[in-house]
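Only one protein chain is missing from this complex, and each of the others stays in its spot.
Going by the order they are written in, the chains are A and B; count residues from 1 in each one.
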Amino acid sequence: MRRIPSPGSTKPERRTTVDRQLIPRGVKRCSTGKFLLWILPWAALLAFGLYSAGLCLVKGLNQTNMDNRFAFGLWIFLDLTVIALGAGAFFTGFLLYILKLKELRAVINSAVVIGLVCYTGAVCVLAVDVGQPLRAWFTFWYPNVHSMLTEVTFCISCYLTVLAIEYVPIVLKNRKLRQVPSFLVFEFELHKLVYVLAGVGTFLSFFHQGSLGGLYGVLRGRPFAFREGFAVWPSTFFLFILSAAAVGPSFILLTTWLVEKISRKNLVRPEVFGLLGRISGLLLAVYVLAKTVDTLIWINRTSPEIGFPAAQYYSWQPFGTWILFAEIVLFGLVPALILLAPQLRARTGWLVAAAAMACAGVALNRFVMTVQTLALPTLSFDRYLSYFPSWQETGTFLAVVAFGVLVYSFSFRYFQLFPSERELKFGAAAVRER
Amino acid sequence: MLPWNYGFHLDAGHIVFLGAFYTVLVIVATTLVSAALRSRQDLRSRKLERIRWHSEFNDLPARDRACRHVLTGELESRECPHSFDCRECETHARLVEGHPVAAGEEEEIFGMSFPLDRLYHRGHTWVRPESDGTVTVGLDDLGSRLLGTPGQVALPPVGSQIEVNGTAFRVHKHGADVRVLSPVEGEVLEAGAPGAGWYLRVRPAASGEPAFRHLLRGAEVRPWLMRELERLQLTLTAEGAAPALADGGVPIADMSQAYPQADWDAVCGEMFLEG
Partner (left out) sequence: MIGPNKQIRAARYGMTIDVDRCTGCGACMVACAVENNVPPAHAGATDRNGITWIRVYKIDNGLPYPETRSAFIPVMCQHCGNETPCVHVCPQQAVDVDPATGVVGEMPQRCLGCRYCMAACPYHARYFNWWDPAWPKGMEKTLNPDVTPRMRGVVEKCNFCHGRWHAAKQQAAAEGKPDTEPVQYLPACAEACPIKAIQFGDLNDPAGAPARAAQSGGSFRLLEKLHTDPKIYYRSKRDWVRASANAPHPFAGQHEAGKENHRG
């Protein structure tokens, strides 16, 4: 191309920084300075977290408060939670690309970033959690296909790859990167095949969400966790899939709402919020029903049949029956009903509160399955133990939170996470005009 | 995992598990490789411009993708499925067969000059057939007013090929960096300048009506322009400019001067259909 300066122009061209040039056209983002100010505390938290994780890697897991009884602790509990919350990525992809729910195009990019952040964080924490991270490849080399953990490892690593590939088009769509011809063309061609990735992602997510539940359900040596099931899968396999699918849209709703509040912008139409809430509510209701039936079968048959009356599990403080009530009713049934009631769903306050409660409910479920299972003794003369994470454990997990916020912040600033943001800006302008 | 590993044995569980795993790996790898191969193929067969436009067109809001027959009121609602290339559109062929576009009546629309001797592209360029069989390409009056006196123009070299809805040239102005869509396909014979009233002289790849079918003409121009002015007004409001463009008002010659506080890059991106 030949560049000719126009003869008439005398005014100097307005200069723009690299930061400005990377921001998508037509959307408003805060100034570079303000953005750096926002980034700074999270970067500091990330640095602290990386230091904690480094201590655990260099000095060993004695830096944690886990022990031979509490073989799993904060990390596994939060990994399970984060992976359940990240299920929004696969489930939204499934609804959009397989079931053709076009409205969800408004949140799919954000969902992919959230999924990527959640899974990357979980996998990184797992790498610190295992005693010999350098042997992680052993699982692929000598897989025990009867172990739920093998399935989890295979599926999560495959799905993380899929998420990374799904993230590529979002990155390449960046205003500056798009100018590179091969990036532009690759993004276009990859996006045409995105339904394949969505399908594979659904398949993988289905199995690893399930296997994470199966992880506990198969523990016949831990009657608190053990469940009967179907074929090789205990009931927790299906419950985890259902609860993850139910809470995924809720978490997307929650994060989108948060981003809207923090950035002070309209990012998606209210109908999309409503749709996410409805999907979440519907699945949550099914989940609560299934969970109730499962719990009743477990209390009345599974557990007593192997000589453990279920009442004893709740005789140890602080985990009384209130935790069962909180998990199933307070943070299960209640948000499901709110999300299913059109009048309540229409009010942002109720919608967001219900979504947060649904997320809390699934987190509580993962907590119970991890911590309460391990706290309870099986030998009659053994002790009931408690556990509280060390600062190194907490710090390592905070690194994941900081990492997530940072990746999301940069993605939100430089990539088009919410395709309808610009349209909504126009909508607001049209309202102003009238 | 592999037959020579210690402890390897093959039972139903292994076959199902490893089979599924390898299938997933193959599918993911195939997807990546085929996307990469197709990209290479696209670049070799010079599809870059077409893909760029397709990609941008898909990102346009639905109302910006409206069919030209919706603008004229012939159709209730229709989204263009051909990325504004009516040459391949059967609906368009059928409609113009039944009702040929009426000749325009005026050269001045909303105070802007839209001469009837030329055809207009939805990206605010025009094509004027010359007597020697070539065509000249220029910015239409609204496009010129948006860009005013361009800061810098990047024109394609003489002898290069341009294609419909590909990049004709790039204009830099007041923080805005816009690519202008080409209304024709052909070889660039000569490059003009903003002062000359036209930018490119092109030998079209094909002649005759079908080759220019995608361009707006005659009575179509007015409803389209009305829509564009509405869009401009909305854009200006959205991009932080005071709504100075009252109904019936005429856009001034260099609009960017009138709205110094507006994000001119976003305004031009919107009006020139660049995402």
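We adopt the following convention: contacts are C-beta pairs under 8 Å (C-beta built on N, C-alpha and C of every residue); 3 or more make two chains touch, one makes a residue touch a chain.
Everything numeric here is computed off the predicted structure, so don't read it as measured data.
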| item | value |
| --- | --- |
| Chain not shown: contacting residue from A:Lys34, A:Lys176, A:Lys192 or A:Arg220 | A:Arg220 |
| Contact residue for the chain not shown (choose from A:Ser52, A:Thr139 or A:Asn365) | A:Thr139 |
| Touch list for chain A against the chain that is not drawn | 60-62, 66-72, 129-132, 135-136, 138-139, 141-144, 146-150, 153, 215, 218-223, 306-309, 312, 315, 373-374, 376-385 |
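The criterion applied here is as follows: only the chains that are shown with their structure count from here on.
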| item | value |
| --- | --- |
| Chain centre separation (chain A, chain B; CA means) in Å | 38 |
| Sites on chain B touched by chain A in the complex | 1-2, 5-7, 13-14, 17-18, 21, 24-25, 27-28, 31-32, 34-36, 38-39, 42-43, 47-48, 51-52, 54-55, 59, 61, 149-157, 169-170, 172, 174-175, 191, 193-195, 233-235, 237-239, 243, 263, 265-266, 269-270, 274-275 |
| For the chain A and chain B complex, residues of the former touching the latter | 1-9, 11, 13-14, 16, 25-26, 28, 140-143, 145-146, 150-151, 154, 158, 161-162, 165, 181-182, 184-190, 192-193, 196-197, 200, 203-204, 416, 419, 422-423, 425-426, 428-430, 432-433 |
